[in-house]
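The complex is shown incomplete by one protein chain, all other protein chains being positioned as in the whole.
Chain IDs A, B, C and D follow the sequence of writing; residue 1 opens each chain.
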Amino acid sequence: MSLLFDAVLCLLLLLGALGVVATGAARPAVIAFIGYGLLLGLAWVRLDAVDVALTEIAIGSGISGVVLLHCVRALPAPPRAPAAHPMLRPLAAAIAVAIAAALALAVLALPEPAPTRAADVAAALPATDLGNPVTGVLLVFRALDTLLEKVVLFLSLVGVWALSRDPACRGRPAPLSPEPAPAPSAFLARVLAPIGVLVGLYLLWAGADHPGGAFQSGAVLAAMGLLLVMGDQIRVPAAGNRSLRLLMLAGPFGFLAVGFAGWATAGVFLGYPPGAEKAVIIAVEVAITLSIAVTLALIVLGPPADEGRS
Amino acid sequence: MTGDALPPPLDLSGLAPAMPVLSETLMVVAIALPLALAFGALVPAVRRVLPHLLVFVPLPALIAALAVPRGLSVLVAPDPFRFTLALDAPGALLLGGAALLWMTASAYAMAYLRKDPARPAFIVWWLLTMAGSFAVFLVADVASFYLAYALVSFSAYGLAAHDDTVEARRAGALYLALTVLGEALLIAAFVMLASGPADANPQIRDAVALLPASPWKTPILLLILLGFTLKMGLFPLHVWMPLAHSVAPVPGSAALSGIVVKAGVIGLLRFLPEGVPLPGWGALLCGAGLFTAYYGVAVGLTQRHPKRALAYSTVSQMGVVAAVIGAGIMNGTAGTFTIAAFYAANHMLLKGAMFLMVGVAMAASPRRALAAAAVAALLGLSLAGLPLSGGAMAKYAIKLIVPDGGAGVLLTLSAAGSTLLMARYALLVARSGTENQKTEGKEMQGRPPRGLVLPALALAVLALFAPFALFAEVTGVPVSAAFTAAALVKGFWPVGLGLGVAALLAWKGPRVPEVPAGDILHAAGFLSATGRTIMEGTVAADAVLRRWPVAALALLGVAVSLAATLTFAAMP
Amino acid sequence: MSALLVLAVTAPLLGLVPLFLLGPRTGERAALAMLAVNLAVTAGIAEQVAQGGRAPGYFVGGFAPPLGVGLRADGFSAAMMLMAALVLLLTGLFAMTGPGDMTRKVKARGSAGRPATFFILLLSLACALNLAFLAQDLFTLYVALELLTFAAVPLVCLEGKAGQLSAALTYLLFALFGSVLYLLGVVLVYGLFGTLDIAHLAGLLAQGTGGATAAAALALMSAGLMAKAALFPLHLWLPPAHSGAPPAASAVLSAVVIKAPLFLLVRLWSDLAPLPLTQVAGPIFAVCGAAAIVFCGVVALAQERLKLLIAYSTAAQIGYLCLMFPLAASDDGQWSALAWTGGTLHLVSHALSKAAMFLAAGLIAETMGHDRLSGLSGVGRLAPVSVAAFGLGGLSLMGLPPSGGFVAKVMLLTSALQQGSWWIATVVLAGGLLAGGYVLRVVVIALQHPDAGLPEARECRWRALIALALAFGAMLVGFMPLAPLPFLDIGRPLSWEGLLP
Amino acid sequence: MTGALLFGLAGAALVGCGVYGLLTASGALGRILGFNVLGGGVFLIFGAVARRGAAAGFSADPVPQALVITGIVVAFCATALAVALLVRLSTMEARAAPADAGEKET
Partner (left out) sequence: MAMSLIADAFTLVFVAAGIAFFAAGTLGLVRLPQTLSRIHALTKADNVGLALVVLGLLPQAGNIFDAAKMVAIWLLAQLASGAVAQVMAEAVIAEARDGADASPPEESRP
């Protein structure tokens, strides 16, 4: 029975993806993409990867959707694109089908006693007294990847800010929508924001033992921030605002500080003090969540507008 | 007959105890002095005093050529680089000749370019070419030879393209293109050569000794011949020489035609095995040399400008040198290289003097130009081998190498040809005095400045009499042997024949149209056309390749083809 | 367990905090200090590798691979890190706002605040490069590649001109396409072997398991890396990106940024893949490399703008390294070691000379106000030191002594001829010819008499001297002996010997 | 045919769609969407691999899941940067070409 549900879900996923790829116009493609993202979240739940499902829906289709819709609104009517070579579409379709078929064969040919690291994780997890193995891998076993991934997030914001014509990157980004927010969205912002923040903090706290964690709560908090901005409840924060920048640096450099502290306590970089692992991990997670929330929100808000211009 | 263990002509045995250290430092200073001054030119103070110093810079090289015992070598840099210098007979002859030409041409250049604003730049290129030329004659290991050869070739561009006219830029570009081609050919040959002996940067002598046994003997010899004959200007690789020599200022073309061309000669002398008969290659080189000798004369006769006539004369004379070397290595006769170097040195001095005389004539009134033409004629005849002149000594010496068979006859006949060309050159020099005497704008009505005349005459005297001093030492035969009645007659008939034909042609010869410089280059115009179409095609293909869909398809194509090949390979 | 490896990755990041919080001037000085520290750390690592004679390793967080992530510095990566650190430091000094700069019109063009962003990106580049050279885990290498792309793309469009933005967008999208293919390869490898640590994978692959899927994974990863290294025919983004970027940025992009994917390609095919597979894949890379050398060389000859000419020259010179694959993978030890050393020396000397040429081109363009070749005649008078730096850098590209390029070219030629692959030898020579063509074309134009009147601007002398220093660095590499370098063989073949129980 | 394998095949199909999108998209936005679909497909295959590796009490291998989370965040950063570039480029082109808005936009 569940296989049937999976089959239908896969079919819907495929249709969604084709919808995204095949439509020429930008807006329907983005809307199809958001729908496809939600279906993808469902697929992750079916694959027993609830953390990933949360991340996919919150970041993969949620905030990405906002960014893409913002882009569609900013793009002028696309000029008559020069007609692509007539042979391009059939050739591309042929290559796409060939690659998909080859990959399918490869997936089918994966070795039967599937090689896995689950046993190693199970062996090493109790030492960190974390319940959720994914958080364990993210913050303890492969902590270097997560640390550098935070730097990637930080860099992409620096990249977005570098695009502003205001050289000092101190100004305030342009508001998301030029006209004032309609009343219902202001109402929604006022009502939903506190609940959302609560849900975000819950996700953060539950992350140690159950699905959840820094990324997902950061995304939810960022969404709530954006909702407040779009509902004109709070002003768009200026790029030069000192506390904002400190929050942004808290994630990557807080984690780095803990990593260096690991030398003193656990004798190895990014090692956690034996006995107090959980406390330190939670502290790191809080720092990461704050910086993710701020960075994601600022990325969506875009580069600071020029000083003179509104 | 001759060999390396030759007593140096200038016997400084009096300084016996300091002898090895002195001669080693002499060799190093010969190269280091011009190089240091070239970089010193960056400092304005040095730049001001340089013009007066220029004459004395080649002095250490001259003394080294005369005093340093043959076969002495000095290690300049420690082992991994092994920058070694060594002096042998051919090297010494060419080094001495070059030093003399550099000294006189330097004095001449300073007077010739007195009012030229770009003189400091010319001086820097002049010093770099000088350093490169001394280095190329002295250096003994493969990598350093390549460095010296590159230095002399690329800095000679500065001399050629000094006047910066449109034609000079075109000639300079062609010169650079062919030089880079030559470098590529030679690096391939040197890499194959150097992989013979064990260590990475072997001595040239050891590498060449292993050449006959090396698996790549044919490609090495082919590349070496191509690379060095390109510099010597053998047909069909000579196209750049008439262009470059005619656009360069007079002292520049004297240096180019006299010394830079000899880098190709010393290259052949260093990198061809001596004493090992190479019949096939010898015949090829000799044939090409002879053909070039006649071809140079034929095209030279049609030229209207004395410098271009001299350029073709150099092409022809280098053909003769190549023929001598070819004949020598055909049956591996000993002493070939020293005599070939002797002939080349003689040509160096004579050709340098003749170019300087052209400058003097162009700066003189018609009456004085005739006097200059007389000296030029004398130099020309000496080059052609007129008995009792220095050139005759050289012609006699090469007769010792080339037997009296077919090649010998052709060689002597070429002397007649070059007499004809020299007569034509003298006629052009005489005429050149008249037309552009006004354009020079010299205020002293028609009297060429002393700064030009003195060095030219000094070089002319040297060119005429130096071979006598060196003949005995080079060939081991006493000078008097060349003065026997039979030798005199044998030397005279080609020159006489040449003069007779010249007189006949001058009297009622046909009006032959002038062949443009770089003759077959214009026939090869289609080469540049195809080159341009290839370039446009590539740029268009690049534009297509850089479109997004094409690049994305290319990326997937690469991934798929790589996966396919690896899967078939991985399949047991 | 050498702590220096961790410092190499994390030290540059520490420079970001002052840059981001404090003003641009103090931030700039802190960044330069951090780049100097980075150079010191990489020199320490190189010295440690040389003394110890074996490759120092480090398990981050104390967890040994395959669960944790390991860092390891063998001779090859130590050499590359040293080169990258040197070029980044000198380029940083070049981009510093010098004493007379505030008044110059360059600063006035609204890039006063820009240097802070430039130095943030430069430090992130240093971190990404060191991670790419040290990491032994395929996914950590993916993160390093992404960090590299995210630091490089804003560098291209720092001045915000429309041309630069579209170049940056194309660069970002094509690099992302490449990194997704790389990630697909990593996924298949994990599906097959359950581990991402290169040493373990090498062991498993050597046993011949995996078959077609392993081949497909290696192919996908290689294709991704070739896309990010702009190897022919995937070079669509390189010319506009490298020529459009500001001088210091294009120097760093051309000299070191594209070297990381190339380095990973070499590591993939020398440490990870078994020898028989490498010997099959080697010729394909060699063909792409040869096509790059000839095709991009000819297109470089035809360029009308100086920076585009140098950018195409970069696209061509990348091909040289790919020629090394079949030569270094052959069985006879001596000649493959020579090809290996030749390839590395070419990487190092190309980095130094290309950085010098781009910095010099930047100064020339700034002095003359444009970089159209037709209008640059006689620039040698205005910017003599820049033209000298460009010429010396060009010397190394042409492969004339006494430059690093010459030593590399001789080594590649010797190895190619000894192993009988004549076509690689001819391509190396053709590359030298083409390089000679486009370098001499620029030098000749610069040394001619000026056709039109020259502007009265002068070159910024202390920046030109930095470019000259880089060019001299490329020449110094030329004094390496013409023999295989033992330093580069330390730590090969790859294994965690001694560190792993 | 277990559930994991089914989603693996779906992942392969999504990779195919992503490739088709990247090849045929005319504008940069289409390519960004294609890149995201392609990334989603790759992660889905990784999820299927994780699900197959269920052992030692976990219903799926946690290591690939952690990598996928990092991958999704990196993919988002890429999309955000690409969109910011695209928006800035289009506003500049719109501002640069108001004069000839009438005739065909060059």
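Quick note on the criterion: a contact is a pair of C-beta atoms (placed from the backbone, for glycine too) under 8 Å apart; a residue touches a chain by one contact, two chains touch by 3 or more.
All values reported here derive from a predicted model rather than from experimental measurement.
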Report summary line: Across the complex, visible chains touched by the hidden chain are A
Query raised in the report: Any idea which of A:7, A:192 or A:266 touches the chain not displayed?
Result: A:192
Requested in this report: Looking beyond the chains shown, say which of A:11, A:25 or A:257 touches the absent one.
Outcome: A:25
Report summary line: Where subunit A meets the left-out chain, the residues are 25, 27-28, 182-185, 187-188, 191-192, 195
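The rule is simple: only the chains that are shown with their structure count from here on.
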Query - Centre-most chain [mean C-alpha coordinates] - result: C
Report task. Averaged over CA atoms, how far is the centre of subunit B from the centre of subunit D? Could you give it in whole Å? Result -> 66
Query raised in the report: What is the distance, in whole Å, between the centres of subunit B and subunit C, each centre taken as the mean of its C-alpha atoms?
Result: 42
**Report entry** Centre-to-centre distance between subunit B and subunit A (centres being mean Cα positions), rounded to whole Å
**Finding:** 72
Query raised in the report: Which positions in subunit A touch two or more other chains at once?
Result: 84, 88, 91-92, 95, 99, 102-103, 106-107, 110, 114-117, 121, 141-142, 145, 149, 152, 155-156, 159, 163
Query - Where subunit C touches two or more other chains at once, by residue number - result: 67, 139, 143, 146, 150, 153-154, 157, 160, 165, 177, 184, 188, 191, 194, 212, 216
Query raised in the report: Residues of subunit A touching subunit D in their complex?
Result: 2-3, 6-7, 10, 13-14, 17-18, 20-21, 24, 26, 29-30, 33, 36-37, 40, 43-44, 46-49, 51-52, 55-56, 59-60, 63-64, 67-68, 70-72, 74-76, 78-81, 84, 88-89, 91-93, 95-97, 99-101, 103-104, 106-108, 110, 114-119, 121-123, 133-134, 136-138, 141-142, 145-146, 149, 152-153, 155-156, 159-160, 163, 215, 296, 299-300, 302-303
Query raised in the report: Okay, in this complex, where on subunit C does subunit B touch?
Result: 170, 174, 177-178, 181, 208, 210-212, 214-216, 218-220, 222-223, 226-227, 233-236, 239, 276-277, 280-281, 284, 288, 295-296, 298-299, 301-302, 398-402, 409-410, 413-414, 417-418, 425, 429-430, 432-433, 436-437, 440, 444, 447-449, 479-483
Query raised in the report: Given the complex with subunit D, which residues does subunit B contribute to the contact?
Result: 548-549, 552-553, 556
